[in-house]
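Only a single protein chain was left out; the remaining protein chains are all shown in position.
As written, the chains take the letters A and B, and residue 1 is the first residue of each chain.
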Amino acid sequence: MLEVEGVSKSFGGLRAVADVTMRVEEGSITALIGPNGAGKTTLFATISGFLRPDAGRVRFLGRDIAGLPPERICRLGLARTFQIVQPFAGLSVRENIAVGAHLHRPGRAQALAHAELIGRQIGMGRMLDQPAGALTIAGRKRLELARALATDPKLLLLDEVMAGLNPTEIEEIVTVVRRIRLAGVTILLIEHVMQAVVSLAETTWVLSDGVLIARGSPAEIAADPKVVEAYLGRGAAARLAGREGGAARA
Amino acid sequence: MVEFQILLPAILNGLTTGAVYALIALGLTLIYGVLHIINFAHGSLLMLAMYAVFFLHAGLGIDPYLALPVVVPGFFALGYLLQRGVIARASHGRDENILLVTLGVSIVIENLARYFWRSDTRTIETPYSFETVDLGVAFIAVPKVVAFAGALLVTLALWWVMSRTDLGRAIRALAKERQGARLVGIDVDHIFAMSFGIGTACVAAAACLLLPSFYVSPGVGHTFVLIAFTVVVLGGMGSFAGALIGGLIIGVTESLCGLYLGESLGQIGIFLIFIAILLFRPTGLLGHRA
Partner (left out) sequence: MRRQLLAIVAFLAAMALVPHLVGSEFWRNWVMMALFYALLGQAWNILGGYGGQFSFGHAAFFGTGAYCSAILHVHYGVNPWIALPAAGMAAGLVGAFIGFLSFRYGLRGSYFALVTLAFAEVLRILANTVPITGKGVGLLIPLDPGAANMQFADRTGYFYLILAFVGLALLLTLWLEHSRFGARLVAVRENEDAARALGVDVFRTKLAAITLSGALAGLGGSYYAQLFLYLDPGIAYGPAISVEALLVPIVGGMGTLFGPLLGSFALHGVSELAKLAFGEAAGLDLALYGVLLVLMVMFMPNGLFGMGRTTLARLLGGGRDA
């Protein structure tokens, strides 16, 4: 469904994303993990049209979308959330979600009705009339998800929607994400919460310093010495292997 | 082929006006560079300063140039208080608010002027108002030569303050990094107000230099404020050298446009430059937008 081929993006001298090639299969939940500053968000921004790649191609549903503006990409069925949440602070939750719902619903009434539906699905039923600016961080993360979902995407890019949430809230979001997939939406998510990655993703890609260093099931990834080193530093895998005979990241 | 006898005086005249534009723009660019606000009240503060100079002359017979040591500190204080007492309070940390507040302040000043001093255009006459200097290639009015030299001197003084004094260092630190400056113990509100005060003082100096050769009326700020904005944008927001060069360029452009297009249409050249720069070369703008 999504094919990224040799995509690079630099900021000044810094190569945030370097020659990344990856794919996301239709109907799957795919995870993208990596240490802080690995370039995950930059890769998302490049896929979703907020940044233009320096090199490489991005194909979505067989179409080259690199260089298209974000609103066009969204209309093709690829929606994203922001790691640093971007609510329409002055609007109510319902109105926030309705902006997304309007993409395929010109009528105000339909859009508001759909917004309410999505809001309830995401567990924001009781917050619908609150101003988005007054939401807690967990509420804002949900709102990001709800708005993106309201555009009826075929592929949903989620950037750390679970960061900063407590275990119960994470559990709820995991359920929500699973349900979204069951409804036929393909999902690519960036996540630091490994427990969520393990329980959700079939395939995991690991990015470190802008380079993809591993790919596999969460279990395979956790056992990969390259991945452990990327997270814990040079020689860590060997040290861990010596001590515990296996490695996993909390 | 253009005749040199017309062109050269036009260029020289343009340079002298341009130096004053630069001085006004310097204040604007300083305020922008430090506070990141566009001060719409700049023009009306200039107008107010010009009236101050006018009345010092008309009432007390003080020569405009000698008024400098009175008007400049006075307007420094005014600017300081304006920032601390009004602008900082009203902003609530939002750019749009500052925009509106400085606009509001300019409306107040301008219309009070209109109320108290009517809309008439006033000029002052000094013994040297109509004297000229023979520069060999052209005759230039004495006040213009003084304005040119004075503007450059003030610019130099400002540069000295900014690069050699503790105040200047604090201002520059604040312009670069707000949070960091706060952490190393700089009194941010005070320095903000100092910058606004200095910016206003520049305008007061410009008023002293302008008045012997220019008129004052309640609307006179308008003439200068858009030009000052143009200079600032041309030179790059926040850049001192840019303001100086930009001022000279605009002065000459205006003078030449006036020569070829006539007085009133000549101004259009400046605004078109202004719009074009804002649209096509927003180099100085990008930092602000982030």
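Keep this in mind: contacts are C-beta pairs under 8 Å (C-beta built on N, C-alpha and C of every residue); 3 or more make two chains touch, one makes a residue touch a chain.
The structure presented is a predicted model; accordingly, all values stated were derived computationally and were not measured.
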Q) For the full complex, which residue in B:100, B:145, B:167 or B:245 touches the chain that was left out? A) B:100
Q.
One chain is left out of this view; which of A:2, A:66, A:93 or A:111 touches it in the full complex?
A. A:111
Q | subunit A residues that touch the omitted chain in the full complex | A | 48, 50, 69-71, 74-75, 79-82, 86-91, 95, 98-100, 102-103, 105-108, 111, 129, 131, 134, 147-148, 150-151
Q.
Touching the absent chain: which residues on subunit B qualify?
A. 37-38, 40, 86, 89-90, 92, 95-97, 99-101, 103-115, 118-119, 218, 222, 226, 229, 233, 262, 264-265, 267-268, 271-272, 274-275, 278-280, 282, 285, 289
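By our rule, only the chains that are shown with their structure count from here on.
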Q: Quick one: report the Å distance separating subunit A from subunit B, using the average Cα coordinate of each chain.
A: 50
